[in-house]
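A single protein chain has been omitted from the complex, and every remaining protein chain is retained in its original position.
This part shows chain A:
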Amino acid sequence: MPLITIVCHGLEDDLRVDGRGCEDYRHMEIETDVVSNTDGSAKVTLGHTAVLVGIKADIGKPRPMVPNEGYLEFFVDCSANATPEFEGRGGEELGTELSNTLYKVFNNKHSVDLKGLCISAGEHCWVLYVDVLLLQCDGNLYDAISVAIKAALFNTKIPRVHISADEEGGKEIELSDDPYDCMRLNVENVPCIVTLCKVGHRHVVDATLQEKACSVASLIISVTHKGTVTCTRKVGGGSLDPESIFEMTKAGKRVGKALHAPLMKLLQQEESLGKTRQKVGFLG
């Protein structure tokens, strides 16, 4: 029997190939502060998909349209580690597609407090360079990347700055000497992305590469902790009818809302361990 038949028949009984239900995630592991050169970092493993996010904060000039806000810059590196097809410039297309979606979802004042990133209006602001490194691909990249970005933003420590006037009347910026004197970001409103794939007549959350190959199209929804949908996008070559989209959106809201509370709890637990936490990284 072809794989697609096996997968679709299983889904009628809410059973997937690896035994999960249609709305269950695979085993997820999250760890923050794995790279010390960065201001914030997180590593997320979702089944066989592995993603590493590093955030560096730099001082730059605010964008002309919004002089009293900082901003985020995204770069997704689909490394050859994931698959040999990404060697050289092979991963650029996927990387650009992913980073464009990330800009839409995260780089707005509703998700992140951009006003808090401003130092002096029109002249200096904090720019957060969010670098996503794809280490292993087994489907559901958007979900893993969004969880990693939320965890990394939670972990980000931005140094406090003092502005003083120098001799010529210009502004001089001093970073605080104390490495522990830093500003943290409020990640309450940062959304998480949920990808729903339409396979046969049912939709599945957290599809593996195998299930993705059997699906016609997918819907990407970004959901906040209150259950508000901030961004929707349909990807894939097939077409979906409106009922499917409404149904998938409802399911996505439910799943996405349920994702935030355990994630924040885990992040706060990790944070409370402080220095006593044993950093595992890739050695575990």
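Observations, loosely collected:
As a working rule, a residue touches a chain if its C-beta (ideal position, glycine included) is under 8 Å from a C-beta of that chain, and two chains touch if they have at least 3 such contacts; residues count from 1.
In the analysis below, contacts and distances are computed from a predicted model.
One chain of the complex is hidden; its UniProt record names it "Exosome complex component RRP41", one of "Non-structural maintenance of chromosomes element 4", "Elongator complex protein 6", "Queuine tRNA-ribosyltransferase accessory subunit 2" or "Exosome complex component RRP41".
One of A:C8, A:V66 or A:I173 touches the chain omitted from the figure, and that residue is A:I173.
Where chain A meets the chain that is not shown, the touching residues are 35-38, 41, 48, 50, 52, 54-56, 58-60, 75, 77, 79-82, 84, 87-89, 124, 129, 131, 133, 135-138, 173-175, 177, 281-283.
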